[in-house]
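Removed from the display is one protein chain of the complex; every other protein chain stays in position.
Let's look at subunit A:
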Amino acid sequence: MKKKTVQSILYQSFCLLIGLMTIAPILYAVSLSFMEQREILTKGIHLLPDKIQWKNYKEALRLTHLVRYMLNSLILAGGSSVIRVAVAGLAAFSFAFFDFKGKNVLFMLCMSTMMIPGDVVLITNYKTVADLGLTDTYFGMMSMFLVSVMNIFMFRQYYLTFSMEIYEASKVDGCGNFIFFIKILFPLSKPVTATVFISSFVSTWNTYLWPMIVTNKDTMRTVQVGVTMLNSRDGGTIYGPIMAASVMVLVPTVIIFILFQKQIAGGMMAGSVKG
């Protein structure tokens, strides 16, 4: 018995060590963000800062509109996630609760968008958004992330398990379909809604290419674009502030991920099951 406990402790320590190695780049970035320039430039291996100081953070905030970038990213990620939930939920409601002509064809049509990678149609979409005068606007930035077929699929899978009796009973009580969706189905489907919202929030917050292409004004940049701009500003010599900015950008998603791992993981698995 005792040998087993020792073995288990050793095994867990080993796993934790591997875990630390896996996230070492993140830990190192945090450590660098607290170092003085001379500590970063030192010849030897210097893993931890001599003392915690916030100079790099102040400098990062002074050099960029990081607070504004945060706000932009929040609007982009929050706004498009809300729209995603609404549009996907509604479409899934139709696919799960109604029987109508062409339903399977329409569903396959939606699913076929998975075969068209967003980056392949990037330029044409940029042209569309530019022609509509939507560059440097929040709507232009969100336009690429408003609907995901994966979300429709996830909602549909969840709705298909919903009790038909409740639906029929509410009909008998004279409740219209839309009212049923808003008042009954949607509130009773919080887990799937949370999964869709959180996973699309994290992925939109982390997205780089599209927001970079549709924004030119500095005040409209997202955090992901802003943090790379800091790089080119002084020829990449201001490592401390760059790492401080990076840490400020990664902390929100890392915290969301740690808090809501179950929802995010559950959502991914649900999405991968072929229906």
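Please note the rule applied: contacts are C-beta pairs under 8 Å (C-beta built on N, C-alpha and C of every residue); 3 or more make two chains touch, one makes a residue touch a chain; residues count from 1.
As a convention for this text, contacts and distances are computed from a predicted model.
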item	value
From "Sodium:proton antiporter", "ATP-binding cassette domain-containing protein", "Amine oxidase" or "ABC transmembrane type-1 domain-containing protein", the hidden chain's UniProt protein name	"ABC transmembrane type-1 domain-containing protein"
Hidden-chain contact residue, picked from the options A:Val87, A:Cys175 or A:Ala194	A:Val87
Full-complex contact with the absent chain, from A:Gln53, A:Thr128 or A:Thr219	A:Thr128
Full-complex contact with the absent chain, from A:Tyr57, A:Tyr158 or A:Trp205	A:Trp205
Touch list for subunit A against the chain that is not drawn	8, 11-12, 14-16, 18-20, 22-23, 25-26, 28-29, 32, 40-42, 44-45, 87-88, 90-91, 93-95, 97-101, 103, 106, 109-110, 113, 115-117, 119-128, 143-144, 146-147, 149, 152, 177, 202, 205-209, 212-213, 224-225, 227-228, 231, 236, 239, 242-243, 246, 249-250, 253-254, 256-258, 261, 264-265, 268-269, 272
